[in-house]
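In what follows, a single structure is set out as structure tokens and then discussed.
A single protein chain has been omitted from the complex, and every remaining protein chain is retained in its original position.
Here is chain A:
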């Protein structure tokens, strides 16, 4: 049997991830009669079919690996990421700026503004880092309690590499050299009314800064423009929110009175800017216990993101055309 080839399921134009050695072992059943045929002569569709079948067989027989956080790399790379491509490329036409600020092989904490009623900004940032960064890195995001309480959402979040926003998990990921994404505004940011768009809310309690200080990993401020306009939240229905235990139930110009049609996000043009890394390894790890330093760093990160948001907004001429 020849050595297993790693062929991306969807599209051959994508480079093979650098960390492909860490991927689960890929077995391949040699196609019938391969001996008398050169591999090069094999039609493309047939090779894809072989890959697809091998993939399906591995899924059905459980022959894949997940990490301690429940991250299913194979499923994410082969099924979920490709599903996001049309949304990223065609619908929001996301443009990234400064992706070179994201390190290729070490840990970093990406801190971004949160908006858009649904965490589409998080999903798009993860896609940008995975598909457009030369090292095809996975962004491991820290989610709110609610995400892990909801059925379906919780298991999807775990499978795509997300974990609960708590310092043990953040530090474990950062120490392991992962890219960690955090949206410190939380529900205050994502659920803010449309009139407050691009106004950064309070940045939690600065837990993310402590985690970065303890692990000595850089903080990369990320500014996302465009996500505020996808579901302009002009009101909310408190009763329904309370009924389902949700932080808010949004009313947008199209939702809920247009039903599912109202759940289609508006096609705003997006920009995601990855700023200059803020180093934390110059401080002692014990600096994490100095609240004043933590507050100052938190403010510095917040101010940086706010300023780049204003700059990006002045450069934008049209919400939908950019």
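Criterion: a residue touches a chain if its C-beta (ideal position, glycine included) is under 8 Å from a C-beta of that chain, and two chains touch if they have at least 3 such contacts; residues count from 1.
Methods note: contacts and distances are computed from a predicted model.
J.: Match the chain absent from this complex view to the correct UniProt protein name in "3-isopropylmalate dehydratase small subunit", "UDP-glucose 4-epimerase", "ABC transporter permease" or "Transglutaminase-like putative cysteine protease".
T.: "UDP-glucose 4-epimerase"
J.: For a quick check of understanding: of A:53, A:83 or A:321, which residue touches the chain that isn't displayed?
T.: A:53
J.: Out of A:114, A:172 or A:233, which is the one that touches the chain we can't see?
T.: A:172
J.: State which residues belonging to chain A touch the missing partner chain.
T.: Chain A touches the missing chain through residues 29, 31-33, 43, 46, 49-50, 53-54, 57, 59-70, 72, 145, 148-152, 154-155, 158-159, 163-164, 166, 168-169, 172.
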